[in-house]
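One protein chain is absent from this view; the other protein chains keep their places.
Up next is subunit A:
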Amino acid sequence: MITLTINGTRHDVSSDPATPLLYVLRDELGLHGAKYGCGFGQCGACTVMVDGRAVYSCVTPVAALPGREIKTVEGLGTIDSPGPMQRAFMDEQAAQCGYCIPGMMMRAQALLEQNPAAGEQDIRDHLQANLCRCGTHMRILAAVQRAADLMRSAGDGGPSPVTTGAVR
């Protein structure tokens, strides 16, 4: 039995320790935000955060994760009370099919937690690991910049800082 801390809650999981986190999240814990895309660490659909960094859950066995803080898209907020990253994606209507979007949000969240001042080029560089087939990239970029603004203004408690160069 392995104990995982996911979105601040401890879960005892019974899956084989070699099982990638993705399948434990989806199959055993009913957290479907992270998606299967390739299983090779090539597309980022399965991206979650571990100790603040973006990781591919499809190639990360749960044996490596006890004692570490796992965060999934469900940990960013709820449909009734969305967090700033989710709010920003809704505001920008940043999805077509949306299958890639939770992975995009989690990688972007990791970036913004490390570098709240990240600009458009930083975001592009950082999201290089994640694929989107619908071509929603322009809106994803706009949404992440909006999320950065929301987080900064929430953090300051002051007025929203000047937005970084708008993509559209």
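The rule is short, and it goes like this: a residue touches a chain if its C-beta (ideal position, glycine included) is under 8 Å from a C-beta of that chain, and two chains touch if they have at least 3 such contacts; residues count from 1.
Everything that follows uses one rule, which is that contacts and distances are computed from a predicted model.
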According to its UniProt record, the missing chain among "Cytochrome P450", "Branched-chain amino acid ABC transporter permease", "Molybdopterin-dependent oxidoreductase" or "Alpha-ketoacid dehydrogenase subunit beta" is "Molybdopterin-dependent oxidoreductase"
Can you work out which residue in A:V73, A:A118 or A:M151 touches the chain that's missing from view?
A:V73
So which of A:L4, A:A45, A:L65 or A:A118 would be touching the chain we can't see?
A:A45
So that we can see where the missing chain sits, which residues of subunit A does it touch?
15-16, 19-20, 23, 26-27, 30-33, 35-40, 42-43, 45, 72-74, 76-79, 82, 86, 89-90, 93, 95-102, 105, 124-125, 127-128, 130-139, 141, 167-168
